[in-house]
Every structure is written in C-alpha cells, then in structure tokens.
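In this view, the complex is presented without one of its protein chains, the others remaining in place.
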Amino acid sequence: MDTMDKINKFRDERDWRQFHNEKDLAISISLEAAELLELFQWKTPEEATANGLERIKEELADVLIYSHMMASNLGLDIDEIIADKLKKNALKYPVDKSRGNKGKYTEL
Amino acid sequence: MDTMDKINKFRDERDWRQFHNEKDLAISISLEAAELLELFQWKTPEEATANGLERIKEELADVLIYSHMMASNLGLDIDEIIADKLKKNALKYPVDKSRGNKGKYTEL
Amino acid sequence: MDTMDKINKFRDERDWRQFHNEKDLAISISLEAAELLELFQWKTPEEATANGLERIKEELADVLIYSHMMASNLGLDIDEIIADKLKKNALKYPVDKSRGNKGKYTEL
Partner (left out) sequence: MDTMDKINKFRDERDWRQFHNEKDLAISISLEAAELLELFQWKTPEEATANGLERIKEELADVLIYSHMMASNLGLDIDEIIADKLKKNALKYPVDKSRGNKGKYTEL
C-alpha cells in the first residue's frame, strides 16, 4: 500500500473524514510545524538534532501526514504539486543568479 | 527521477545545502504552513477552496518541499517515518474508541 | 509596578536574559501563538470560547509576555510601536474604502 493509501486507511477506519475540513487541516499543519520547531527552541541545530532525532522524526511525520490529508481532500497528487512548484521556483530563482546566494528572489 | 531527487537537484544546482541547517528549515516549514493558513483566514473552508485552489497547491507544495529538505538533511525516509508515526498514532487512537470521535487521545 | 517591569523582574530573578536572543524569542512568540490557536482547532469560535476561556487567557498572556520580552531586548516601547503601526495601517486601510470590508489592502 502506498503512503497516501495508508494515511487514508488510518483516517477512514476512524471515520474522521467528516471532521477534516480544509481550514482546520491548515491549522493542524501549522500546529504540527510549531511542535517540530519547538524541538529547536533555545538550541543550536547541532544540539537539537544530536539528542532529539526521535521526536523530530515524529513531528516531521505529523506535518507530512496532515499535508497528505489536505491533498487527499482536494484531490491533489503530492508528487505533481511538488514538481509544479519546483518549476515555478526555478523561474524565480534562476541557477546563475541564486547559486550560493540565500537572498529572497525579490532581492536577487 | 523521484520527488526527493528532484528537490535535492533543485537545491544542489543552487548550492543551497550550506544554508540549510535544520533549525532554519524548521522555521521555513512553519512559515510556509502560515502562508497556507493565511489562504483560509476570514473565510469558510468552502470559500477558501472554491477560489483559492491554485495558491493552496503552491503553499502546500512549499510545506512539503521544506519537509523533504529536512528529511534529506537528517537521512530520513519520508515514507518510513510516516508509516512509523501511523503505527504510533494507531496505539494512541484505537479504532473502537476513536471512531467518529474528534477528541484528543488524552480525552478518549 | 507596571507590566513591563513585572515581566523583566520575573526574567531577571531567574537570570534568563542571557538566553533571550531575539531569534529564539521570535520562535517563542510563534509557538505560544500556536498553543493559543490549538484551543480553536476542530471547533467553532463559540465552542472554543464557551469552555476554554481559562486556557485562552493563559496562552494569550504567553504571547503577550514573550512579545514584551522581545520589546525589552530591543528597547522598544509597546504603546509607541502599536500607535505607530495603527497610523501606518490607517493609510493602508482608509476608513471610506475599508468600512465593512474585510478585503486585504491590496484588494481594496
């Protein structure tokens, strides 16, 4: 079973689709992203990842799970929307201007 | 090329791996989640998705792209961490107790 | 003692100023905002405020406390920066165009 099917199976076994309006799913993604970020609070990246990898895995997975649920609701294909966005980003960040440059595209 | 390879190729062509410490990636995921959530602000889910699907796709893709970048940094397999987390969630939310119930596991 | 003094006293009694770099304070504000938002997840505003007022007070206070700490670090006066921002917002949202209109200023 692929990842989206596993997530949908988990949701449907619990009959949770009825609660999953997209606004609350967007809130969920934001909250899980905050729980992930919390693992880095008051720490250097090295400190956070050295001791907290197990929790990072879990919170990152939660962000991804809710993102898949949003995509499922809207009939979106994860790989396709990522590929489309990378194409758009490639136009905003041309290789020759952005190589080794962390500036925002509006500042390039 | 699979999705992770496409994302890594995009990053490496721009030599951006050097900027991608995990703390700032966690910030990025949080900021992209906020941009996604912004599309739902002051709106019902129906209003937001009826007119805003193109923008939703883009911001959801950004959340997913940064999540893949975090996973890449830490050598994590996306499908594996999702599968592992679903197993943990299944223990916290047993089907018989959580079916049709949106309560948090601490309240079940 | 005024509110800012109370907050600084709390911080200094614990000798926490040394940890309070502005980047981590910005993370803290964001995390407390997420904890506040969590109280509204999967709920209508009415459901959330009817039963959750005590928790809302606490999380809202946390957002405000960290915001004061950021202001203290940077030598900013809370009332002054709010007054300045209201003046800027008044230019972006002129009364005649924005009355009863929830559109963003770019759409007015």
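Going by the order they are written in, the chains are A, B and C; count residues from 1 in each one.
Following the convention adopted for this analysis, contacts are C-beta pairs under 8 Å (C-beta built on N, C-alpha and C of every residue); 3 or more make two chains touch, one makes a residue touch a chain.
Everything numeric in this text was worked out from a predicted model, so none of it was measured.
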Missing-partner contacts on subunit C, residue numbers: 2-3, 6-7, 10, 13-16, 18-19, 21-24, 26-27, 29-30, 32-34, 36-37, 39-40, 43-45, 48-49, 53, 56-58, 60-65, 67-68, 70-71, 74, 76, 78-79, 81-86, 88-90, 93, 95, 98-102
Absent-chain interface as seen on subunit B, which is shown: 19, 24, 27-28, 30-31, 34-35, 37-38, 40-42
Contact set of subunit A toward the excluded chain (per top definition): 27, 30, 42, 102
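As a convention for this text, only the chains that are shown with their structure count from here on.
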Chain centre separation in whole Å, for subunit C relative to subunit B (CA means): 25
For subunit A, residues that touch 2 or more chains besides their own: 19, 24, 27, 30, 34, 37, 40
